[in-house]
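All protein chains but one are shown in place.
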Amino acid sequence: MGIVGIAAGKVLSSSSVFLFLTVLLLVAARRISTSVLLFSLQSAAITAQVAVTAYYEQSVEAYAIAALVLSIKVIGIPYVFFRLIDGLKTPRDVKASTTPAQSVFIAVAMIFISYAAVRSYAQDVSVPGDTLAASVSLILTGAFLMVSRKKALMQMIGLLVMENGIFLAALATTFGMPLVIEIGIFFDVVMGVLLMGIFTFRIRDTFEHLDVSKLRRLRG
Amino acid sequence: MTSLLLPLAVPLVGAAIILWFRNPDIATRLALAFGVLEFIALGNVVWRVHRLGSIAAGRYLRADGLTSFFLVNLAFVSLLAIVYATGYMRHPGEGRFGSQRWFYAMLFLFIFTMAGVCLSSNLGLLWIMMEATTLASALLVGFYNTEGAVEAGWKYLIVCTVGIAFALFGTIVLYLAAVKAGLNPQTALDWAVLMEAGPRLQMDPNLLKLALVFVMVGYGTKIGFVPMHSWLPDAHAEAPSPISALLSGVLLNCAMYAVMRYDAIVSRAAGTAFSHSLLLLFGSLSMVVAGLLILVQRDLKRLLAYSSIEHMGIISIGVGLGGPLGLYGALLHSFNHSMAKSLLFFSAGNVRQSFGTSRMDRIGGMSRSLPHTSAALVVGSLAIVGLPPFSLFVSEFAIVSEAFAQSRYVIATLFLVMLSVVFGGFAYHLLRLLYGEAKAAPNRTSLILSESITLGITAACLLLFGARIPHVFDTLVHEAMAALR
Partner (left out) sequence: MTMAIDVFQALLLILAAPLVRGIVARIKAGIQGRRGASIWRPYADVLKMFRKEDLAPPSASAVFRFAPRLLFAVAVAVAAFVPVLQPSALLGSLGDFIVMVYLMALGRFFLALGGMDGGSAFGGMGASREALVSTLAEAPFLLSMAALSISAHSPRIADIVGWTLGQDFFDISAVHILAFASMGMVALAESGRMPVDNPTTHLELTMIHEAMVLEYSGPSLALIEWASAIKLNVMLALLIALFGPWGMATHLAPVALGSAFGVYLLKMLLLMTALAVIESSVAKLRMYLVPDFLGVATATSVLAIIFTVLSRR
């Protein structure tokens, strides 16, 4: 095994650690741009994992998917977000409903729950338990971000983190679905982000703020 | 075969061509033309499936009996909605995407995605199309760009995307179970292959159950099952009325179609007990919560939206009961409900256009000011609460009979009680709306052509199906049931 092989092995075993770190940092972040950067780093870690899987499986399709993740989630979507942040001219803070310390404690609890939830399935599916637990905690973190952050942009980021988690779960268990399906899913994600971007502009224009907790006109 | 590609190509081409012309009148006429073309294309598929059994095109498209049934639903409601829209959307909305040509273009994109959901043979493609329906209809929901519309559109986009992400997880778990059971990874997402491989999938009941739970929660969000329904009243109420009709009448049914596919696959593999109890649970919950909330509504379109949730609960109970009558009633009900809901939403559209609001407490004495629309509303309401001689009575009767036949007295009682509650709610709201003193004056009182055609056709359909189900339709339902077995 050359140096590439050793590096691949190390990447695989340490990527879940990086993902947990991004989870902690995401929930403790106080600015939207920090969260976007963390999402980009998270996607980069996942790209690395896809690339390593492609290397082990010797599969061209997996390399293509790695390229897709890199171009869309590491570069493309964060770029769209930064353009949105500039264009919306909104205050940069995250408007969280929990303090960073409380959020990190909740994140710790979620990581613990992920490991517990994955335990019964990990032997079942012969998959590294760490990666599966990382994906479940990404999903939980995404949900937590969506619920506890009151800025519309943060809800979008929470959604994207959830998609990251689901994608990682797919990667860990089945080494990815057929390429065409993956491309379609990416297309949906990109279109979703663009549409949500359009809507944030509309929210800002009609409501003069981006606080989704104040969108409570329709009730009952 | 090209006949499967046609219903997908026509709306895409239509959307592109409509965007090309700037004149709203031309856009309207083109929309009508393409609407008729799409109706014909869909009818073609239904005809071929009837003649040839299941047909397929390439690796990703297939139509069998169940598909063609839902395509009939799509065809009728979409054409009616387009006809109604030609009269309704005479004034452009605000914002960058507010002109008529954008409306019709997005409408056709929406129809394309819904046809895609029904025609997919690959569960992954089905997911992609389902997410695409959310994306395609989001701007339609937020079309008027008012505070309410923007809020409704945002909630719709976020809640449904989250829900569908859960469904993706469920799809992946099912794929995992299939691959583990030895199916070829390239075809393991094909629902026909999965249906055939039923007994082989039995090896992993836990994975299948996990997949089903996530899919039910996920696609159930699109159906509007309680407790994932929070987006539905807002979206269906704030959207323009033809879009509301499409949302309530077709999109909810397409989501139910997806759930039915998964139910069939998992039932073949692991027995019906688990999936049917989930369906019964969600269905009963939806009926109860929606039924109770109907009593306190003040906005007409919101009232109709909650009624849609309730009826999706009825359909879910029907599928969950299973049996010959249960499934028959459920399928029939999905069509009957879409007809009745279209009638009601078109009438509500008239109310909105004439009075400028759909708040029932701000209008009164409508029977005097808008006689034709009131008549349509009365007919629609009588139909939607399940009174004979309208068709919903037949389908609901079938479902309740199945419940009694299976000795599920709790469910049957719940069903009948909630139907009565809803009847009371509708009676109360309608009486206040139609009679009593008038609080607002309408700006016109007669119906235009597009409105009378659509109201007339839907009302006639309800009466006709209530009297006797046409043989053609009966065959369609039975073919759909056969596809699920």
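Chains: A and B, in written order; residue numbering restarts at 1 for each.
Assume contacts are C-beta pairs under 8 Å (C-beta built on N, C-alpha and C of every residue); 3 or more make two chains touch, one makes a residue touch a chain.
Being a predicted model, the structure only gives us computed values, none of them experimental.
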Displayed chains that the missing one touches are A
Which of A:Ala8, A:Leu84, A:Ala107 or A:Ala170 touches the missing chain? It is A:Ala107
Where A:Ala8, A:Leu24 or A:Met177 are the choices, the one touching the absent chain is A:Leu24
Residues on chain A facing the left-out chain by the touch rule are 10, 13-14, 16-17, 20-21, 24, 28, 99-102, 104-105, 107-108, 111-112, 115, 129-130, 133
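The rule is simple: only the chains that are shown with their structure count from here on.
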Chain-centre distance (mean CA atoms) for chain A and chain B, in whole Å, is 32
So, in the complex, the side of chain A touching chain B is made of residues 124-125, 139, 143, 146, 152, 155, 159, 162-163, 166, 169-170, 173-174, 177-178, 180-181, 184-185, 187-188, 191-192, 195-196, 198-199, 202-203, 206-207, 212, 215, 217-218, 220
Within the complex, chain A is touched by chain B residues 60, 95, 122, 124-125, 127-128, 131-132, 134-135, 138-139, 142, 145-148, 150-155, 157-158, 161-162, 165, 168-169, 172, 175-176, 179-180, 185-186, 189, 206-207, 233-234, 237-238, 293, 296-298, 302
